[in-house]
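Omission of a single protein chain aside, the complex is shown with its protein chains in their original locations.
Residue numbering begins at 1 within each chain, and the chains themselves are lettered A and B in the order written.
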Amino acid sequence: MAEQTSQSISISRHAFSYQPPAIQGDFQGKHIISVDQFQRADLDILFQAATAIRERIRTQDRGLTELCAGKVMASLFFEASTRTDMSFQAAMRRLGGDVIAVSNGVRFSSMYKGENLSDTIRATGCYADVIVLRHPEIGSSYEAGYYLDLLNQRIDNPTVAISGGDGIGEHPTQALLDIFTIYDQKQALDKLTITLVGDLKHGRTVHSLAKLIANYAAAEVRLCLVAPASLRMPSAITDLVKSHQITVIETDNLLDVIEETDVIYWTRIQEERFGERAAYERIKDRFIMTPRMLKLAKADAILMHPLPRKHEMGTREDHDILDADPRSIYFEQMENGMYVRMALLVKVLRGVYV
Amino acid sequence: MAEQTSQSISISRHAFSYQPPAIQGDFQGKHIISVDQFQRADLDILFQAATAIRERIRTQDRGLTELCAGKVMASLFFEASTRTDMSFQAAMRRLGGDVIAVSNGVRFSSMYKGENLSDTIRATGCYADVIVLRHPEIGSSYEAGYYLDLLNQRIDNPTVAISGGDGIGEHPTQALLDIFTIYDQKQALDKLTITLVGDLKHGRTVHSLAKLIANYAAAEVRLCLVAPASLRMPSAITDLVKSHQITVIETDNLLDVIEETDVIYWTRIQEERFGERAAYERIKDRFIMTPRMLKLAKADAILMHPLPRKHEMGTREDHDILDADPRSIYFEQMENGMYVRMALLVKVLRGVYV
Partner (left out) sequence: MAEQTSQSISISRHAFSYQPPAIQGDFQGKHIISVDQFQRADLDILFQAATAIRERIRTQDRGLTELCAGKVMASLFFEASTRTDMSFQAAMRRLGGDVIAVSNGVRFSSMYKGENLSDTIRATGCYADVIVLRHPEIGSSYEAGYYLDLLNQRIDNPTVAISGGDGIGEHPTQALLDIFTIYDQKQALDKLTITLVGDLKHGRTVHSLAKLIANYAAAEVRLCLVAPASLRMPSAITDLVKSHQITVIETDNLLDVIEETDVIYWTRIQEERFGERAAYERIKDRFIMTPRMLKLAKADAILMHPLPRKHEMGTREDHDILDADPRSIYFEQMENGMYVRMALLVKVLRGVYV
């Protein structure tokens, strides 16, 4: 688990020793906490499930709503993440399952005010079959996994945790939907040049995505990392990727690599990350995707973004132009988020998706 | 679309040129944004559907829950409107459909903080089949219609928007449930004298209702408008109504018309609308419905109110007396809100209600 940055209020020492189970082809009953649980074969299973489920939605196959009928998902969001939240809810509903959440929002609950997360998680585990947890503290989903394992020894119906993101730590389902979208758009990852752009130092999304890409060594994938010098990807992650024989290219200028890039993954650079405003001003224009910039990309490139976006894609008029470009597939990416989460839910709750 | 009163944060220029589609007898796949989309024949279809659905609920017809099974409604409320919110939720549930919403409330979400509404709407459109949008800015539902049309060209499952009210602009489903309630209570609108009372200048509910009443010219409907001189109905709307050969009577004294009124539609006058307190003090008592006032009404008159009510129906003791009067049908009106919204949901999602 990632190191903790400050004194934790909610997280116990158990979170730091807890290891989530490797998937190894079998999702059923397993907490989904980290991309480290996944190997390439697991991704293949997940992609196949997400693709099959999408097709069943397209054909309005009502059998889908049998898959999680009678199951209850609890949505525990200690901080806002509207897309993750709503796509998990929609995913569970479309599988016929039900969703519970704190009516007034967890921020106003006793859960928020001083109760140990370990108690909150177990209380919720008494009611639900699966808990989607979003929490601002690193390690929160590990804590959930540890304490649910204890609870599950005591109560009738075991409960599974799925991380919806823990602070600046991990956000595994975002990374899984990202890698699925690349696979889905390109049919495979073979020989792709994937370029991640933005704040690669703090962005957990790009860290997890890079780790997943490392699984595709044999596919001759190349990874380009475009970031200001002060916001480069941590060496722990680039070293890991390189150790899988993936070629890594680092630069602070997208122009160096855009023409050979198949997948552009765009993220925001936040001014607050720079000590002095002058440093931010010097580089910021280079990290705004504009229609002019997109013109330089390959005809069959794809432009991804985890959303929400602010200034990093220019003005509202720029948005209109970028959005109309068939290479901009961030809304398809978001739609895929629902299918990947459906695949995960059905796999952890039932094991099969038919 | 109505003029915008201040610099918009969320709404693009597209909202101001977007025209929602006329219903013309076919609701399926059409955004519901304005009462201007409806003609009398469309209202007839809606009334018939609402009546049939109510009967099926009364007889506990379980087939109802097949009508929207497998469909997902997203509830996007950027400001509170508990009745609209809960009645849409209940409507969708009773049709067998599911509802998603931001767990912690949209006010705490990234959606609320600076993201363009156009992105929020499209993100939600990736997950849901229908979006009910309540937003404080005029034009917000037009913006939703415009951008969903763009998204629908790209994704698998098209998404429909239904306005739950946009600021001081329009609130079409409130007007539809109001006109349905009149029709339902009186069997027809023929020869009715309908009296709207209160702040007719700012009340969007009464504006939209007046527009819908204009469709009933041939039925010899008369419209009485009772308001203080400074809060009269805008002439744009009275002119429209008059152009349909509806008789319009304007006065600042309910006593002038109460004895001949069949339908009393009561709304609140807010002190803040008056420049000086003295002006408010002079007129306020005339705009409080009391048991004594209701005594003057016809034996078969009906008293309507969109709720919530505050001082405009007197004291808590007055409420008790008014509520016990069979002519007070505001709770039946509210119940009708659910049936009308069920009718709308099933018509836009499926086209038919059997």
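Convention: contacts are C-beta pairs under 8 Å (C-beta built on N, C-alpha and C of every residue); 3 or more make two chains touch, one makes a residue touch a chain.
Because the structure is predicted, anything quoted here is derived from the model rather than measured.
When the omitted chain is restored, the residue from B:A22, B:M86 or B:A218 that touches it is B:M86. Annotation: of A:A52, A:L151 or A:I288, A:L151 touches the absent chain (contact as defined above).
Seen across the whole complex, the unshown chain contacts chain A at 12, 69-70, 72, 74, 98, 100-106, 108-111, 114-116, 118-120, 122-124, 126-128, 150-151, 154-157. Residues of chain B that touch the chain left out of view are 54, 57-58, 60, 62, 64-65, 75, 77, 80-83, 85-87, 89-90, 93-94, 99, 101-102, 105-107, 307-310, 316, 319, 323-324, 331-332, 334-335, 337-338.
The rule is simple: only the chains that are shown with their structure count from here on.
Rounded to whole angstrom, the centroid-to-centroid distance between chain A and chain B, based on C-alpha atoms, equals 40 Å.
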